[in-house]
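Pasting a structure here, questions to come.
Only one protein chain is missing from this complex, and each of the others stays in its spot.
Labels for the chains are A, B and C, by order of writing; each one numbers its residues from 1.
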Amino acid sequence: MDFEPKILGIACNWCTYTGADLAGTTRLKYPQNLRMVRVMCSSRINPSFVFRAFQLGADGVLIGGCHPGDCHYGTGNMYARRRLAITKKILEFAGLEPGRFRVEWISASEGNRFAEVVTEFTAAVKGLGPQTKLKVSHDG
Amino acid sequence: MLKKIEQGKLSELVTALIDQGPLYAPVRDDRGVNFQSIRSPLAVTLDFYNSVLSPKAVFFPQSEDLISYRLGRGEPTAKTTPLPTAQTILLGVRPPDAYSFFLMDELFLGSGIVDPYWQSRRDLTVVIGYPFINQTPDAVDFYSSLGISATDTRGSDIFLIKKNGELLFKGLTEKGNALLAKQAALFTEATGDDEQYYLAALAQGAAIVTRNLDCDPKRTASKLENLFADTAFWEQMAAACISCGTCTFVCPTCHCFDIADENIFRDGARRRFWDACMFTDFTLEASGHNPRSRVYQRLRQKVCHKYSYYIRNFGVISCVGCGRCTRSCPVNIDIFTIIAEAMKK
Amino acid sequence: MSRIGVFVCHCGMNIAKTVRVNETVEFARDLPEVVVAEEYRFVCSTPGQELIFNDIKKYNLDRVIVAACSPLMHEKTFRKVSEAAGLNQYLVTIVNIREQCSWVTEDEDEATSKAKALINGAVYRARLLAPLSSRVIDVHPDVVVIGGGIAGIQAALEIAAVNRNVYLIERTPSIGGHMAQFDKTFPTLDCSACILTPKMDAVLQNPMIELLTYSEVAEVKGYVGNFDIKVKHKATCVNHKKCNGCQACVEKCPARGISEFDEGLNKRKAIYIPFAQAVPQKPVIDRESCTYFLKGKCRLCEKVCEQGAIDYDQEDTFREIKAGAIIVATGYDLMDTKPLVQYGYGKYPGVYHALEMERLFNSAGPTGGKVVMRDGSEPQSVAILHCIGSRDKNHHEYCSRVCCMYSLKFAHLLKEKTKGDVYQLYIDMRAGGKGYEEFYNRLLEEDVKFIRGKAACVTDRTKNPEEAGKLIVEVDDTLTGKFTRIPVDMVVLSPAMTARKDAKEMARLLNLSTDKNGFFLERHPKLAPLSTMTDGVFIAGTCQSPKDIPDTVAQATGAAAEALVVVMKEKMELEATTAFVNAAACCACQNCVKVCPYGAPFFNAEKNVAEINEALCKGCGLCAAACPTSAIITRHFTNDQIMAEMEGLMEF
Partner (left out) sequence: MTAFKEIEKKLIQQAKELLERGEVAQVIAYGRGYDDQHPMPYVAKTVADADNLVFNEFCTFNLVGYLMRCPPGIKVAIVVKGADSRAVVQLIQEAKLRREDLVLLGIPASGMVDQKTGKIIDAQTTGGQINPVLCDYLLGEEKYGRTESPYQVLKPLEVMGKDDRWQFWQNELSRCLRCFACRKACPMCYCDPCFMDQSRPRWADKSPTAEGSIMYHLTRFYHLAGRCIDCGNCSRSCPVDIPLYLFHKKLAQDCEEMFGQAAGMRIEDKPVMVDFRVEDTDEMLK
């Protein structure tokens, strides 16, 4: 059987989560490997969530927020961008494939962009194969 | 029983011992020597002074599962982790470390409550001691102060001594002799010359003297009891202490542990693992109160536990003078100096 | 152990077409702590809601999970059901298996396994949810309006119209703002004073409005519904309670100061009322030009004042005001064009800026409405230069929006008053308002010379005798492609409208953000153009961006309505999903204080911990992720809850 990656998404309520809803309302199709956690703002995301997601066996982690400048809370995603940039550097220097972690700004109106990003990211992660480096071995 | 083997055939012996059960022996890497579970005979080294970490983990692993459980979908299940059953060999233990096993027996076996994990591993393990012979003691060692000699046999089942290209194995206990008998095919019988050599080596080793200090257990215990409330003294001793757990983790006699349930996807284990009295949260109470919130209180606890409370409980000092805590301390705190200062008071 | 009920919705065929609902329910039933799992065709329908209601009662559920459409659709519906059944609304979790599952795939296996994973995530999280309740606070009924220009006046009047107390704070001696300086207003050319003065009077007459002129905001504390505003009343040296406005003092005053109102084209007395229709009609003493203050003697005004209102020893006073909402209408500054040396303002007396022109045209102005230059002559030719400092990346990239129109207005008035030649030097003619294009067309027929090109410079270096004694405007005419020199007598600059020089200070006082140009930032450029990041603080007029009078008035009315929405309620509910600090875990790093856009966290130095004013908190979680010791707990989105959900999502 083909490798089907597990992708964990964390999206902000106001832009990316709403954008994902729009993708649904417009009946766009994209792969179902993504499971999303909703938070109020991308600035709520603690980099440790990302490390944890990989430990829980995520093959890829996708973060979605409002476009910088459009944050519902004004400046949240400006901080989030710096934090997630460092998160990416940490994962990369630890030796994880950089392609497994992505941050995308997707507004509430960009349903098709959401579908595109998920499609593209899923394919990319599929290409990287199963993530075994951080995954905690668990015989469940 | 005294047996011998050519040093070149050590790897053959090690291979045979691995077949017999788990073997722990000193292994050198770029950061020094430590006891490790041996898979390849070539990894073993006998060319070392002492290991960075004490070999206590063989009996008291840093982390072990007591119970494992599954609480996911369906019926929950839990099972107790079976106690080890395989005979284990611990090769190359320096006499102070071997003696530390004795000291720990007091707590894990002799205090009225028997720790089955400790007991089973102690029963199953043959300790091959490796006395210090012809070795200048490290500047920070002070085992002589504690009445431990460089060739102390306490805690060892077999003694291993090098003799110009040969290795002499002296059975000291029944368990030790049984092991030597079992591997008889690999050994040659020792000669009278070897016996002479062995005794001479022991005598030579016994003459080694480390840093020395008179610390009679009873006197030390009461000294420290009297000093307990001398905050200024302890604050001075702990002025540099950063309150990390390094000293307790490298120590052969520190034995504090914590127990926690840890799981992922609802499956997990109840584990026990090393804890350290030097950690801030060691004594943190649920109320938020911490009876040992200050660094000096924690350092005092560590020193007094070894040199006072343990004596009151078991009649012995729970320190073997191996010098590891001093060698590993990031700020060079020296327990020998602390005791020396205390005794001056 | 929790008692979780899972309800999976078919949504007709919307979900059931791709998600095998029955299988999903079977899966959910088998999960730990789930005591009941049910399916229904439309869970949001009345019978669906009854199903949940009854199950909560029947199975004594303490958590409810509804797998249906997006939480943005029906979360409120199901929360209500839960509350009705006696279960706190925050113990309900919505799992989005429609928008983010059944609708985005045609593959039944994929959809079903995703639905299961999502439900599992919710089950993991549900156990950790906590009941929450919103805090209710009293709302102070009064409103403060900062700035007494047309925006502030309009807002104050609207609020007073529904019998609410308004404090109108103005820092100059009179309300009226820039609009009071104008002569005519485009495009209708009605007299500015004629439409503004009645409003100013209305402010004075309205008992609901307390006018605080010559006053500034010194400090703002509190939060929506409960602001404490400290107002500094600058010393006027005239007791306005005693003063009857007879102006005998003004008449007798021997000292002169420069008239701010006339843009420095005129002098005024040291004790003065800035302009004839000023409100209030009470003078102030300008200590910088008063003889008594400069030389220690005179006191003429004191002698002539029958009311004994003059009080030279008056000091600045402070006053505390409470209000439920604040409207900021602090207006704009006209860009200082002196640094743009190429246009010669300040160097050539014949160069004027737009506000000076307004005063020249005004019959109450320094020239009595005659267009006479500083040398007393009437200009025979005038060039009006658009976009000075606007639409210029070196200065202000934005368009100031009103310059095209008032420049046309100037052209019209010049034609009317001087009969001379009038040139318009413009980049583009922007006439986007109601009646603006028509106004432009009208001017096209008024013999005004339109040159498409931005003026490069103004010089007095003549090249031929015809240019003698003239100012030469050099311009690249982009229509003809020719470099042109236009000799004129008078040059009028239309400078950029900029943010107030002290806008940053005001922003700090009210915890507002400013945009890159220094104007106050609205909460959302489209959907919340009058709100700010600080709840209960609204913005109107040109402090938000350059705009014309109709837009300003519309905004002011809107801001008034927004403010009333806040203060018309006696009580208000605060967000329940706010953050708080677990003091025992706080390491006093103050990261939270540094990052919060709302200023909710503050440092309690005495306890050496951070605390959060939950009335200001919006629950975004920015601080929680900045907290290295996880001492900040974002209700309903705690670290535990998020990580548990992740674990559930990744399990299968």
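Here are a few things to note about the model shown:
The rule we apply is simple: a residue touches a chain if its C-beta (ideal position, glycine included) is under 8 Å from a C-beta of that chain, and two chains touch if they have at least 3 such contacts.
Owing to the predicted nature of the structure, the values given are computational and were not obtained by experimental measurement.
Contact with the omitted chain, checked across A:His72, A:Lys88, A:Arg113 or A:Lys126, is made by A:Lys88.
Residues of chain A that touch the chain left out of the display are 47-48, 51-52, 55, 68, 75, 78-79, 81-90, 92-98, 103, 105, 133-134, 136. Those residues of chain B that touch the chain absent from the view are 31-32, 52-53, 62-63, 139-140, 239-240, 242-246, 248-250, 258, 260, 262, 271, 273-274, 276, 279-281, 326, 328, 330-334, 336-337.
Even with one chain removed from view, chain C keeps its contact list with that chain: residues 516, 585, 587-591, 594-595, 626, 628-630, 638-640, 643.
We adopt the following convention: only the chains that are shown with their structure count from here on.
Contact topology of the protein chains: fully connected, every pair of chains touching. Computed centre separation for the pair chain A/chain B is 48 angstrom, with centres defined by C-alpha atoms.
In terms of their C-alpha centroids, the spacing between chain B and chain C amounts to 71 Å. Centres computed as Cα averages put chain A at a distance of 35 Å from chain C. Shown for chain B are the residues that touch two or more other chains, namely 72, 264-265. In chain A, the residues that reach two or more other chains under the touch definition are 56, 140. Interface residues of chain A, counted against chain B in their complex, comprise 56, 136, 138-140. Contact residues on chain B toward chain C in their complex (touch as defined above): 71-74, 76, 264-266, 288.
Against chain B, in their complex, chain C makes its touches with residues 30-32, 584, 647, 651.
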